[in-house]
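Removed from the display is one protein chain of the complex; every other protein chain stays in position.
Order of writing sets the chain letters: A, B and C. Residues in each chain are counted from 1.
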Amino acid sequence: MHIPDGFIDIPTSAAFAAIAAGAIAVSIKGAKSSLDDKTAPLAGLTATFIFAVQMLNFPVAAGTSGHLLGAALATVLVGPYAATLAISIVLLLQSLLFADGGLSALGLNIFNMSIIGVWVSFAIFHLFKRILPKTKISLIAAAGIAALISVPAAAAGFVVQYAIGATAPFSVTSVLAAMVGTHILIGIGEALITIFAVGAILASRSDLVYGYRSQRLSLEVRTAE
Amino acid sequence: MNHVPSLQIKDLAFAYPDGNQALFGVNLTINKGERVALLGPNGAGKTTLVLHMNGIHPTMQGEVRIAGVVVDSKNKDALKQIRAKVGIVFQDPDDQLFMPTVGEDIAFGPYNMGLRGEELNRVVDEALTQVGMLEYKDRPPHHLSFGQRRRVAVATVLAMKPEILVMDEPSSNLDPASRRELAEIVQSLDVTIVMVTHDLPYALELCERSVILSGGVIVADAPTRDILSNNQLLASHRLELPFGFSLR
Amino acid sequence: MNHVPSLQIKDLAFAYPDGNQALFGVNLTINKGERVALLGPNGAGKTTLVLHMNGIHPTMQGEVRIAGVVVDSKNKDALKQIRAKVGIVFQDPDDQLFMPTVGEDIAFGPYNMGLRGEELNRVVDEALTQVGMLEYKDRPPHHLSFGQRRRVAVATVLAMKPEILVMDEPSSNLDPASRRELAEIVQSLDVTIVMVTHDLPYALELCERSVILSGGVIVADAPTRDILSNNQLLASHRLELPFGFSLR
Partner (left out) sequence: MSVSTPITRWPAFVAFFLILLITALLSKIPLLLLFKRALIEIPFIFFAILMPFFGTGEKFEIAGLELHREGLLAGTSIVVKGTLGVLAAVILSTTTTAREILRGLERLKLPTVMVQIASFMLRYVNVISDEMERMKIARESRGFVASSIKHWKVLATTASALFIRSYERGERVHLAMLSRGFDGNLPSLDNSKATLRDWIVALSLPSIAFFISLFFFAIGW
């Protein structure tokens, strides 16, 4: 999914880099208002977690394996702002240190994975949380649907970039079909893992789930004598 | 008592892919039912040795046998049998406990060995009873105290009915009472035990015999009391009894 | 010796936001230069008490004074002064060593206190020398052994020239030699020390005086030797001397 150098032309890459920079600036503001001076350590450790989890390969079919993207998972766990920051940093360091994704394509990759991936997850998660009854099960389901859709959505982001600035000769519609088609399959895996993971975290530390925190209606207030 | 030793290691040598050699010909035989402390300074190769016992590290040179069967990391089916026979309790219980509830965690090993249904349930309850944690079966491990998690970690491998139980620093981070409770559990178990530890008093309390692994070879193998009373031997391998401790 | 106590706690009570009350009126005075062990079972409120000493937990009821100054978590400037005076060494050194190199980690505290340039450099070198780790200044913490990281963690707070040094389980996970080396460092320091520990022999070796915190109050405050020889007192708070250990 990481776009390398040379795939999309320079003006398109630059335009998306500008969009990415803007979105990061907004996310910094948003994260600081919710996490305060905890932003750096918590988003930093979340980025570490995403990075580690992306190394966790799972078998898909016929000897191939995939790995988690983690956009929906991060969004549900730490909220969209911190998730955007964490995933952007993961992409930045992957391109700088591991040559995974081109540096000139960084803006494109950030746009697809940390902006579309996170904010589509957030929108869908919220929508379904609102529609479904207010239980832990529906929260988990909402997270799963968000994960399922976030992956092909990120792939569709690539198709848009391709349509604008591709240096390859496929027709846009065939690329769209191929990318979105395969990524729906990957999205199913992403959804299953997100469902199990969110479920397990809700069972042991529900207070760490960002999407659950806003769900609690009111707390009993007591005073110590 | 069975006459086949639980563990036989012959001339085991091992180097990491980066060329760093960790084991230089280890020889060690442990009979069924023995409790042996594996002592040694940091970096002596203790963990490397332990990870050979169940084939996580492939044997490069030499031989490791569990209850007479050679550990061969290439034979996947045989390896599964070996891993059922060697139960390793790791130092940090959080590395070992990852399922949503205690019961599911205990069931993980036996399930991988093919147990299902009623039998699986029975094995889980039995293991939890052995460590006195049955009432916590449906709790998430995260909410237990450190000492309780250590006990659950022991139960996760007891549930596999191991031939040999390997414990890595079992007393680390335990408060004094949990430390004693764990000692009582260990003493109640009828299984061969290898205990990797820096806690020499604990080794003395629980193990008749101790071996010192230093620089990738076994440099001492004797009754624990003899080893702990040899100050010169201890000092030359960065071991020492804690201040105020006396061998009575 | 200064006549203002390093630490004065009066009638300190505290409840968590979820209503769970942890401290029920703690009274404790520690004079300058004393080394005091803070003992007690898990869940007794030891960590909660420690986090009151530098205002991480706001004082709800009662009073905490460091070198005569009231800890007031609302006054940000005063709080900064307090945190410079109370150096806490946390149990897991990886939590405390968060900067890319050892040197930068040591500089973190003094930098926040306003030190810069040559003076900052001097303070860093001094703290590293005190724990015998100067040569590791430019290394990333990840490449050090556990014992070395614990020593660097001690240096990170020594660099702030604290009035009082609070150590949470300083001996945990250390091998015997590192444990003794740390004891020697602690003994060489000329600073008031509060040591939260389960390791009663270590408390005896390093601290003249011990207090037991149990159920959110101080239930014993006496010379360490007296406390450790009172088996009934120990037992009623889930404390006990390890097997084979004798008070000589």
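Following the convention adopted for this analysis, a residue touches a chain if its C-beta (ideal position, glycine included) is under 8 Å from a C-beta of that chain, and two chains touch if they have at least 3 such contacts.
These numbers come from a predicted model, not from an experiment.
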Report summary line: Among the displayed chains, the hidden one touches A, B, C
Query raised in the report: Which of B:11, B:63, B:94 or B:119 sits in contact with the chain that's absent?
Result: B:94
Query - Hidden partner chain, touching residue among A:48, A:135 or A:173 - result: A:48
Report summary line: Touch assignment to the omitted chain, from C:44, C:160 or C:196, lands on C:160
Report summary line: Missing-chain contacts on chain B, rising order, are 51, 54, 56, 76, 80, 83-84, 86-88, 90, 92, 94-100, 108-109, 112-113, 142, 156-157, 160
Query - Residues of chain C in contact with the chain not shown - result: 51, 54, 56, 76, 80, 83-84, 86-88, 90, 92, 94-96, 98-101, 104, 107-109, 111-113, 140-142, 156-157, 160
Query - Positions on chain A contacted by the hidden chain, ascending - result: 4-7, 9-10, 13, 24-25, 28, 31-32, 36-49, 51-53, 55-59, 68, 73, 77-78, 85-86, 88-90, 92-93, 95-100, 102-104, 167-171, 174, 189, 192-201, 204-205, 208
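Everything that follows uses one rule, which is that only the chains that are shown with their structure count from here on.
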Query raised in the report: What is the distance in Å between the mean C-alpha positions of chain A and chain B?
Result: 40
Query raised in the report: Which positions of chain C touch chain B when the two form their complex?
Result: 41-43, 145-147, 169, 172-177, 179-180, 183, 198, 200-202, 204-205, 238-248
Query - Contact set on chain B toward chain A in their complex - result: 99-101, 140-143
Report summary line: So, in the complex, the side of chain A touching chain B is made of residues 199-200, 203-205
